[in-house]
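Step one of this worksheet: look at the structure below.
As you look at this complex, bear in mind that one protein chain is not there, while each of the others sits in place.
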Amino acid sequence: MKPAAFEYHRVETVEDALERLGELGEDAKVLAGGQSLVPMMNFRIVRPSALVDLSRVPDLAYVARDGDALRIGALALHREIEHGDDELLEGFGVLKAAAPLVGHFPIRARGTFGGSVAHGDPASEWCILTLLLDGEIVARAPGGERTIPAADFFLGFFTTALEPGEIVSEVRFARPAPHAALEEFARRHGDFAIVAAAAAVDTDDGGTCTHARVVIGGVDEVPLRVEAAEAILTGSDLGEEAIEEAARVAEREVEPSADIHGSAEYRKHLTAVLLRRALRRAVGDEG
Amino acid sequence: MSDVHLIRITVNGEPCEVAVEARRTLSDVLRHDLGYTGTHVGCEHGICGACTVLVDGAPTRACLMFGVQADDCEVETVEGLADGDELSPLQAAFSEHHGLQCGFCTPGFLMLATALLRENLDPSDEEIRDAMASNLCRCTGYQGILEAVRAAADAR
Partner (left out) sequence: MSADGRWVGRSIPAVEHRRHLTGDGAFVDDLQRPHLRHLAFVRSPHPAARIAAVDAEAARAVPGVEAVLVAGDLGDVAPLIPALARDDFVPVEMPLLARDRVRHAGEPVAMVVATSPHAAEDGAERVRVDYEEEPAVASLEAAIAGDAPCVHDDAPGNLLLDVQFADDDVGPDFDRAAAVVEATIRTGRVTAAPMEGRACLAEWDRREDRALLYTSTQVPHIVRTAVAGILELPERRLRVIAPDVGGGFGQKCVIAREEALTLIAARAVGRPVKWVEDRQENLTAGYQGHDQRYEVRAAFDADGRILALDADILCDVGAYSNHPFTCGVEPLMAATEMFAAYRGGRYRARARAVATHKPPMAPYRGVSRPQIVVVLERLLQKAARALDLDPVEIRRRNLIPDDGFPHETPTGLAIDRGSYRESLDRCAAMLGYADFAERRRAARESGRLLGIGFSCFAERTGYGSQAFSQRKMTMTPGYETAWVRMDPGAGVTVAIGTSGHGQQHRTTLAQIAADALGVEPGRIEVVQGDTDATPYGWGTFASRSTVVGGGSTKRAATALGERLKRIGAHMLEAAPEDLELRNGAVVVRGSPDHAVALEDIARLAHLEVHKLPGDIEPGLDAQASFDPPGTFSNATHGAIVEIDPETGRVSVERYAVVEDCGVMINPAIVEGQVRGGVAQGIAAALYEEVLHAEDGQPQSTSFMDYLVPTAAEIPRIEIDHLETPSEFSETGAKGMGEGGTMGAPGCIATAVADAVAHLGIEIDTLPITPERLQRALRSARAPEGEAV
C-alpha cells in the first residue's frame, strides 16, 4: 500500500496553482487536506502524475458572512465548521450539526470543505448539504472564475463539473436555511453513511410549507434531489401525514445500487426512515 | 522518475533536515528516515489511527500526509510525551488503567488523547468516547483507554 511515484509541487497562491496545473496537464491532481485522496493513492486506485499542494495557500481558509450569504473557503477545515461561531453560522446550523458526522476527530482536523465537495462522494455530508442548501461552487481557472450551481456540479461517482485545470476556491450559500437537518446511518462510528437524508423547509406564518428541499445520499452516483417528495411537502402543513408520504415517495423514487454495506432494498428502506427523521428535526428545529 | 525534496521538520522540538521522495508518507519519514519508530502503521488508509501524530498541534493520520507536506512543520510523536524518565500523567494513566495490551495502537491513542485534552479542558465521558472512537484497538475492548483518558482529564 505504497503510492505510485508522483511529482510534488507546493504553491503559495491560487494563481500559482492554476499555472502549475496548466503546465502539468490532466494527470496532475490538487492536494488539499488529502484525507480522501491519499488513501486512494496508497491503494493505487488513484495515481496522479503530480500533486499540486494547495494547503498552504493562505487566503482560502475562511468561513465568512456576506449579509445573508455564507462563504466557505475551499481550505476551511471540517473542524472550523464543527467549532464555528454560532453567530457566524446563524441560519446554517445544519452545517454545524452535521460536521461531527464527517469522519473522525483527526480527519476533521485536516480535511477541507472544498476538498470534500471537489471529491464528489455521493454519501459525503458536505456534498449532500451543498446541494440541499443550493450552494454554488466557485471554480477558478487561469482565465478567471465561474460559479457552478450545486445542481450542475455533481455528475457521477467522484466526478464533478470541474474542468481539468480548475480549482474550487469557495462554496457559497446565498440563503440561510434555518429549518434543515441531516440524518444518516452508518454501521460504525465515523464511517461514510450507507444512506444519508437531508431536508430543508420554509413555512409561511400559517405553518404551510412554502419551500422544501430533499436530498438523499448513498442511493445514487451523486447526492440525489427528490423533487417528488419536495412536491408533497410544499403546500402541506408538514405534519406527520405529509412527512410520512414524502418519506414513502422518496423510498419509491430512489434507485440505489447494492454493495456489501447495503442492498438496494435496504437503502430504499433507510431512505424513508432517515428522511422521516430529518424532516421531523427540520420542522422542529429552530436553529 | 523519483521526486526528492529536502525538507526541514521539527520533531518533538528537535529540528531535522531530510531528503524525502515525494511519495513517502509522513509515517514513512518519521519511522524510516528519522528513526521515530514509536509511531506505528496499521492500515495506511486512515481508519485505524495507529499512526496518529500531532502536526502543528493538530491530530493527524501520518499515513494520510506526505512527508514533504510537513516541511517547516512542528511534529509531535509519542517519543516526546515523557519528561526524561518520567511518564506524563496521560502515559501513567494508561498504565494504571491497563489501557494497553500489545501496545501497537498505544502511541496513536496517546497522541489522539493528547490532542483531545489540549483542545477540551473538561471533556465529558461522551466527548472522550467520541474522540477515542477515531482509532482502533484490537486488544483492550477500549474500557481501559477511556478510563485512562478520563483519569488524565480529571487529574488536571
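Side notes on the structure shown:
Going by the order they are written in, the chains are A and B; count residues from 1 in each one.
Note that a contact is a pair of C-beta atoms (placed from the backbone, for glycine too) under 8 Å apart; a residue touches a chain by one contact, two chains touch by 3 or more.
Small disclaimer: the values here were computed from a predicted structure and weren't measured.
Note that of B:Leu26, B:Val75 or B:Met132, the residue touching the chain absent from this view is B:Met132.
Residues 1-5, 43-44, 185, 187-192, 260-263, 265-266, 269-270, 273 of subunit A touch the missing chain (whole complex, contact as defined above). Touching the omitted chain from subunit B are residues 1-2, 21, 23-24, 31-32, 35-45, 47-48, 50, 77-79, 81-82, 87, 91, 94-96, 98, 100-107, 110, 129-130, 132-146.
The rule we apply is simple: only the chains that are shown with their structure count from here on.
Averaging Cα coordinates per chain places subunit A and subunit B 29 Å apart.
Those residues of subunit B that touch subunit A in the shared complex are 1-3, 5, 21-23, 25, 44-46, 49, 52, 55, 58-61, 63-66, 68-69, 71, 112, 115-116, 130-131, 133-135. Looking at the complex, you find that subunit A touches subunit B at residues 1-8, 10, 31, 34-35, 38-39, 41-43, 51, 53, 55, 100, 104-107, 109-110, 189-190.
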